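Only one protein chain is missing from this complex, and each of the others stays in its spot.
Each chain gets a letter, A, B and C, in the order it is written, and its residues are counted from 1.
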Amino acid sequence: MIDALYQKDVMRLAASAKGAGKLPTPTATVTVDNPLCGDRVTFDVVMDADKRIQEVAHTVKGCVLCQASASVIGAEAKGETAESLNAVRDTLRGMLKSGATAPTDGKWAALVAFAPVSGHKSRHECVLLPFEAVIQAAKKP
Amino acid sequence: MIDALYQKDVMRLAASAKGAGKLPTPTATVTVDNPLCGDRVTFDVVMDADKRIQEVAHTVKGCVLCQASASVIGAEAKGETAESLNAVRDTLRGMLKSGATAPTDGKWAALVAFAPVSGHKSRHECVLLPFEAVIQAAKKP
Amino acid sequence: MTLHRPTPSGPGPQKPLFDVAAVRAQFPILATLIHGKVPLHYLDNAATTQVPDYVLDAVRRHDATSRANVKRGVHTLAEMATDAYAAARTKMAQYLNAFDEREIIFTSGTTSAINLVANAFGATLAAGDEVIVSELEHHSNLVPWQLLKARAGIKLKAIPVTDEGRIDVAALPRLVTDRTRLIAVTHVSNVTGAITDVAAVVRAARSVGARVLLDGAQRASHGPLDVQALGVDFYAVSGHKMFGPSGVGALWGRGEILEVLPPFLGGGEMIRTVTLQESTWADVPARFEAGTPPITQAVGLGAAIDWMETIDNVAAAAHTAKLADRVLAGLRALGNRGVRVIGPANMERRVPVIAFAVDGAHPHDICQMLDSHGVALRGGHHCAQPFHERNNLAGTSRASLALYNTDADVDAFLNGLDDALSKLT
Partner (left out) sequence: MTLHRPTPSGPGPQKPLFDVAAVRAQFPILATLIHGKVPLHYLDNAATTQVPDYVLDAVRRHDATSRANVKRGVHTLAEMATDAYAAARTKMAQYLNAFDEREIIFTSGTTSAINLVANAFGATLAAGDEVIVSELEHHSNLVPWQLLKARAGIKLKAIPVTDEGRIDVAALPRLVTDRTRLIAVTHVSNVTGAITDVAAVVRAARSVGARVLLDGAQRASHGPLDVQALGVDFYAVSGHKMFGPSGVGALWGRGEILEVLPPFLGGGEMIRTVTLQESTWADVPARFEAGTPPITQAVGLGAAIDWMETIDNVAAAAHTAKLADRVLAGLRALGNRGVRVIGPANMERRVPVIAFAVDGAHPHDICQMLDSHGVALRGGHHCAQPFHERNNLAGTSRASLALYNTDADVDAFLNGLDDALSKLT
């Protein structure tokens, strides 16, 4: 069951580290901590006039799950708004908390790699933390 | 075993209420409370120049054991000092806490009536409280 | 007593019809022989209730199969312990009908729950602000406010008590002012058994924008609660008075209030970030649960709630009320021997907690003599000195019933009291 947590997809997502780094001139930067494990995720964003994400980058001091989640965001967040990311996070949370179906197609289909995390409540935050950070960043005035 | 607690001697001591009342012109008055049960014992004393008790009176809002103990003091405390009463209390405490021998003769022999209380820790204070009060009163400058 | 039933809480054992013998069988301690010979008649339930085997089993099972520290660990035992602790929170939230389970803070008991409010909510009060208590309060709902008064210069007012032993809510309109910030009163008196007219308290509080805290220690064993319907802001309970373990209790607080309060105790688990000089705080409820919580005890309390869900509360309340009626009638019959009930004379708006005074006999002597009959009573001021002072009583004796009590307990009590009176008065 553990090996399911660290299946190839997740390891690859983490390793690819899409969007890792810093933006030279972010319109907003938000750092979020997980008080339980000390993980820390920082997201830089550049928002366009429509409040859509134009550029995104992240620094993750966290586990593989956290890195993989940030990497999915790094790959897919462009063009999203705080609201649309919120909806993605709700779907993801539903999958983790109550085994609801994951997004199996569309741009966020990669998130299905986190389905095995649902059996490990203590790790849910690891997956959700990067979403928290990017949503806060996208909301910042 | 309970009946032993309330044997005739104790009931008689309580009923006799020796020294119950107030002194018209005490040289010292001390009230002591038992925080656990709300019992309250007040001792009035008149001390002589040798720091001996010349007159003594008490008001007891307490149980039979407390009344009986105060009654023994009311009967016997005249002529005693704070120190000598302290010694009596120590003997009494020894009897209660560790089953040491009670004063079986002399003026304080009546205290042997409290020997059965030794099996009931929660009642030790009931017997000791009047001594606390009279000793404090006798010590007052 | 009105019993509100929230959504039933989790699995728990099957619910049988109310059958006092079957209930008693679940409490082996009730079969104790006192002094090796007389059957125990446990009438000290207001001090602490007994625990059913179901709860003792749950407590042991937790430590024997799922023991770990919570929240911080990813290993299997840690996940099991964390899940069990979270499930206990959910059960308590359901039992109290909280809006959200995050509104439940586990504490070590009612006393620490009220101290938490007196410090965290108390930190938001200014000198001259008023807290209103009552003359009927347990010291646990008095002293924390006196300490706050000493710290912060608040003003402390007390609602008087009626001669029947009820909080006199009619006095409230005179007492509340625009400086009143909180009314903190007991839901049920641990001396007179009176159930407070909470609606009147809430109305008076709301008329000036004040908050309401209820001390629920004596109410919690009498079936599920509904803090939403009560309309209050804080509610405190103790595990050991609701068939659960000692060492645990809970504070419920309205989410929107808790969210803006500062922490009370500092330590692990209640922080977001810590540097040497400053820290930031975790969300509710973690912010108020510093350090390792009473994990096993919370799990046991959850089991106690599950166990209570197996009981038909209406039938249980009827059962204890019938016994209490007999106690009240028996005490009344002893009126000519100096016995007086301190509290309402009948079971209306009242729980089966019955205090009485005896002219010329001290409660400790009465309780000690009753003990020789196997009857466990409590005597003294029951941590309610101001109430006893007001009634000019050194103390009272108290018989308090739970659903496992029987007619035999009442008989032993009344016979024993008769015997004690003949010896003491």
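Quick note on the criterion: a contact is a pair of C-beta atoms (placed from the backbone, for glycine too) under 8 Å apart; a residue touches a chain by one contact, two chains touch by 3 or more.
This one's a predicted model, so the numbers in the text were calculated from it and none came from an experiment.
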item	value
Contact with the hidden chain (one of C:T124, C:S246 or C:N415)	C:S246
Selected from C:S112, C:T320 or C:T396 as touching the chain missing from the view	C:S112
Absent chain, residues of chain A that touch it	1-3, 5-6, 11, 36-40, 61-66, 120, 123, 126
Chain C residues touching the omitted chain (full complex)	28-29, 32, 34-35, 40, 42, 44, 47-48, 50-51, 56, 59-60, 63-65, 67-69, 72-78, 108-112, 114-115, 118, 133, 135, 138-140, 142-147, 149, 156, 158, 238, 240, 245-248, 263, 265-271, 273-279, 290-297, 364, 367-368, 370-371, 375-380, 382-383, 385-386, 389
Sites on chain B contacted by the missing partner chain, in the whole complex	33, 35-37, 120-123
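Criterion: only the chains that are shown with their structure count from here on.
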item	value
Arrangement of touching chains [line / ring / star / complete / other]	line
Which of B-C and A-C has more C-beta pairs touching across its chains	B-C
Averaged-CA centre spacing for the pair chain B and chain A, given as whole angstrom	76
Rounded Å distance, chain B centre to chain C centre (Cα mean)	37
Sequence positions of chain B contacting 2 or more other chains	none
